[in-house]
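The structure that follows is given in the form of structure tokens.
One chain of protein is taken out of this complex; the other chains stay put.
Order of writing sets the labels: A, B and C. Residues in every chain begin at 1.
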Amino acid sequence: MIIVLDKRHTSEQKTRLVNFIRERGGKPSEMTLRDRLVVTFNESLNGKLDFLAFAGVEQVVTTQTEFKKSSWETQSEPTRIKVGNAEIGPGRFNVIAGPCAVESADQYLRIAHKAKKAGAHFLRGGAFKPRTSPFSFQGLGRSGLEILAEARKETDLPIITEALDVRDVEFVYKVTDVIQVGSRNMQNFPLLREVGKTDKPVLLKRGLAATIQEWLLAAEYVLEGGNSQVVLCERGIRSFDQETRNFLDLAAVPIVHGKSHLPVLVDPSHALGRRDLVAPMTKAALAAGANGVMIEIHDEPETALSDGFQAIHPDNLEDIIKDLKRMGAALDIYVP
Amino acid sequence: MIIVLDKRHTSEQKTRLVNFIRERGGKPSEMTLRDRLVVTFNESLNGKLDFLAFAGVEQVVTTQTEFKKSSWETQSEPTRIKVGNAEIGPGRFNVIAGPCAVESADQYLRIAHKAKKAGAHFLRGGAFKPRTSPFSFQGLGRSGLEILAEARKETDLPIITEALDVRDVEFVYKVTDVIQVGSRNMQNFPLLREVGKTDKPVLLKRGLAATIQEWLLAAEYVLEGGNSQVVLCERGIRSFDQETRNFLDLAAVPIVHGKSHLPVLVDPSHALGRRDLVAPMTKAALAAGANGVMIEIHDEPETALSDGFQAIHPDNLEDIIKDLKRMGAALDIYVP
Amino acid sequence: MIIVLDKRHTSEQKTRLVNFIRERGGKPSEMTLRDRLVVTFNESLNGKLDFLAFAGVEQVVTTQTEFKKSSWETQSEPTRIKVGNAEIGPGRFNVIAGPCAVESADQYLRIAHKAKKAGAHFLRGGAFKPRTSPFSFQGLGRSGLEILAEARKETDLPIITEALDVRDVEFVYKVTDVIQVGSRNMQNFPLLREVGKTDKPVLLKRGLAATIQEWLLAAEYVLEGGNSQVVLCERGIRSFDQETRNFLDLAAVPIVHGKSHLPVLVDPSHALGRRDLVAPMTKAALAAGANGVMIEIHDEPETALSDGFQAIHPDNLEDIIKDLKRMGAALDIYVP
Partner (left out) sequence: MIIVLDKRHTSEQKTRLVNFIRERGGKPSEMTLRDRLVVTFNESLNGKLDFLAFAGVEQVVTTQTEFKKSSWETQSEPTRIKVGNAEIGPGRFNVIAGPCAVESADQYLRIAHKAKKAGAHFLRGGAFKPRTSPFSFQGLGRSGLEILAEARKETDLPIITEALDVRDVEFVYKVTDVIQVGSRNMQNFPLLREVGKTDKPVLLKRGLAATIQEWLLAAEYVLEGGNSQVVLCERGIRSFDQETRNFLDLAAVPIVHGKSHLPVLVDPSHALGRRDLVAPMTKAALAAGANGVMIEIHDEPETALSDGFQAIHPDNLEDIIKDLKRMGAALDIYVP
């Protein structure tokens, strides 16, 4: 820990700080850099803000990584997550597709088959939907989960679906292959702890205004529970521009890869909220090094109960996957 | 609903749209404004995004308020919330004070008495703490609730404390006077529904990147449950400037007052994360029309287990309350 | 300068860094904090980014203030700026009022007299208007300056008006009492240098996405030129919420006061773009410690050629100033 004192600090303030460090077993040393006194000592985690509480302190610098299990300092091999025959991890690019919400058995199964035909590797679809307004369609709930189970049986594709409520985790667990934690719940710590107790992979979406550090620390809640199978998913950050629902922060992909061994996906559909941007940003995600994408598809987007405006048609998905395969061949990335 | 079609829409696209409206019982009419075709009809709620799903649609305008029970259209009198002898509502300014977290009976009771002596009207303090990192102090949990109960008994001041987990709501309910939902949980819909079923006031903090509309829609989740006692609390929005933890959006106070009958508080401590800004921004909150503030205090901020850097000393609180009373007298606002 | 090396740095990288420092006359010393090597030396300004250019460097911390003349380290007394009989500085709150743009002699003089009658202390009004679109009214230009001169003569109130183009500074200079640099030009360095050569006060608006540090560094450009009379003005930062044009960052006022001796004003009209928010946020500005406000007024806002939607009526201004005087009396701030 490096603590820079204010130019105008009093000697009493300094003594208080130094004594505090000593009382807790630290061995502070002092040096002067230009017109500032600097106190350093070997730190224990999370002390940064505590030291800003001291009068006379100007800056506090920690020299330690705040996240542990997600960091390259803990694990030197990239995490690979196997789900049935599929695998999420380095050198591969998976396409997860499906409608935003499970609306009915007929709708979901029909689109699931089209997703498979177009070349998708996983199915997505929400049985529990977090909606900004209580007056919007909230999902079919547990009966939606049964439809997802049926879709897996019929298509043999693994399923990703969201758990919203800690009390639903056991029901979602029974049906899904990957448990999704949505962006609004990125810092719902009881939920993170609950999915951290399971043995199924967790897809953790980035919060709308979360820094990458906050996102990785949220992943730590899951990892701390003993579940090492975390997949991150960038899905847009709050925007000042009304052109799109959010900004898509694609640079988050290589930034996370630089810090963590966990795989990272991109969700261009929710990030941008516009179907015309799905194809270019999916290709850009592959080029940026993402381990896959989540794409909303619908064969009748106008009648979708949720987010139809951002869903692409299954036929477009097929075209996109063809482009991805060509790009993958050029960049040495396997697109199954 | 007003739907502006793209200049280059096809007649097939228009027909599809118009038929869709008719099939759902709407009576669309058309007009041309300059070079754009405009389709209008009497709307039902939440159709905006659905119509953006149609190819050929450029803009969709809804003419209806999306929030219902929180709006002046539903209730013409400002909401007044009575808590024991205290009241949160128009023409009054309440000061809620206490440490960030309940750390021990000794710490909490000592500071609670100092808060009362300084003139605070409510006590705050977290038994369950949402922390960005799993390695930070997470609160005393249920044993912290008992300390809060004791503090109320000793000081006779009402208590505000946070519920994090739907499974803890019943325990928080038994002890607290006002249930807080924190900013990270503003869109934790199961939690909003759960507190919406209770008969105690709910303090709903604004999310870090929430628009005012999203915040009011979150309040609707509580109101929909039958609980009409919602108090909003601005606590800062994500900042690009590292000077402070967040930006404090004080204009949110008069904006909410213009849209809703619900009272609005301000939390300058969490919003800004700097104790030197608490006094000026508390006074600014009163001037902007807020119905009160939440302030973190600590008598030994350096030893606080959480957020000590933003806590002010109880003596400073006393000075601030004196200023508030003078300002209140000048502006005709009652500071008890 | 404190340089924290990456845990995985090579000894070659360290040697390169240390040699670089020595070659430039620095005396680096090394220490180990937990698992990180830290190199420190007495810095010269602006080296921070240079050191991030070195491979193996993880963090760089400067211990020196980047702004000089605007800082309390250079001047211990708050700056007071006298303009005719008026003064902008500590303990005082000035109201600058006028229409957004000078539209005609008749319009401007009529409103100027109403501003004076309502109690305003300065007149504002743009002869050169920076407009987002080239198709919007761009101001009367030099003939607008003549109208401003006439307004000063008739009302005896000092004038604040904007210079947009370095080639116009001399013309603006001749007429105005205070030269305004608008938010879009906060980092127009040739313009800052040009007004820095004059002997008239400069009102420097904060850019829409400027940090406080960037704003103060922009002020340094003016101060470096020899002009010590800089007044800062907060006018809103980019917003993700469409409720208002921008967020008003009122906490910028006490933050700047903590760093700099320069006075700070607030422009609630441009910041928020809504006339209903002008009164509460003007009062909040006084409470937060601002040295004054800039307010747009218009007696026929619907016919204004620019920004009429945010202008208040002169009668409202009169009411606001009455409130400000009452608040000033309570808080010991002089409102002339």
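Keep in mind that, in the parts below, contacts are C-beta pairs under 8 Å (C-beta built on N, C-alpha and C of every residue); 3 or more make two chains touch, one makes a residue touch a chain.
The structure displayed is predicted, hence computed values, not measured ones.
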Response to the item:
Missing-chain contact, candidates C:12, C:35, C:50 or C:154, resolves to C:50
Worksheet, complete the sentence: Given B:59, B:85 or B:143, the correct residue touching the omitted chain is B:59
Item to complete: Consider the whole complex, including the chain that is not shown, and state which of C:102, C:118, C:208 or C:335 touches that chain.
Response: C:208
Fill in: Which of C:7, C:34, C:184 or C:326 contacts the chain that the document leaves out
C:184
Practice prompt. By the contact definition given up top, give the residues of subunit A that touch the hidden chain.
Written response: 209, 211-213, 237, 240-244, 247-251, 253-255, 258, 271-272, 276-277, 280-281, 283-289, 323, 326-327, 329-331
Worksheet, complete the sentence: Against the hidden chain, subunit B presents residues 1-2, 4, 7, 29, 31, 33-36, 38, 40-43, 59, 61, 63-64, 73, 238-240, 242
Discussion item. Touching the absent chain: which residues on subunit C qualify?
Written reply: 16, 20, 45-46, 49-50, 52-54, 66-68, 130-136, 164-167, 184-185, 187-190, 207-209, 214, 217-218, 220-221, 224, 238, 301-304, 307-311
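In this text, only the chains that are shown with their structure count from here on.
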Worksheet item: If you take the mean of the Cα atoms for each chain, which one ends up farthest from subunit B?
Response: C
Worksheet entry | Gap in Å, rounded to a whole number, between the CA centres of subunit B and subunit A | 26
Worksheet, complete the sentence: dist(centroid_CA(subunit A), centroid_CA(subunit C)) in Å evaluates to 38
Worksheet item: Out of subunit A, which residues touch more than one other chain, so two or more?
Response: 238
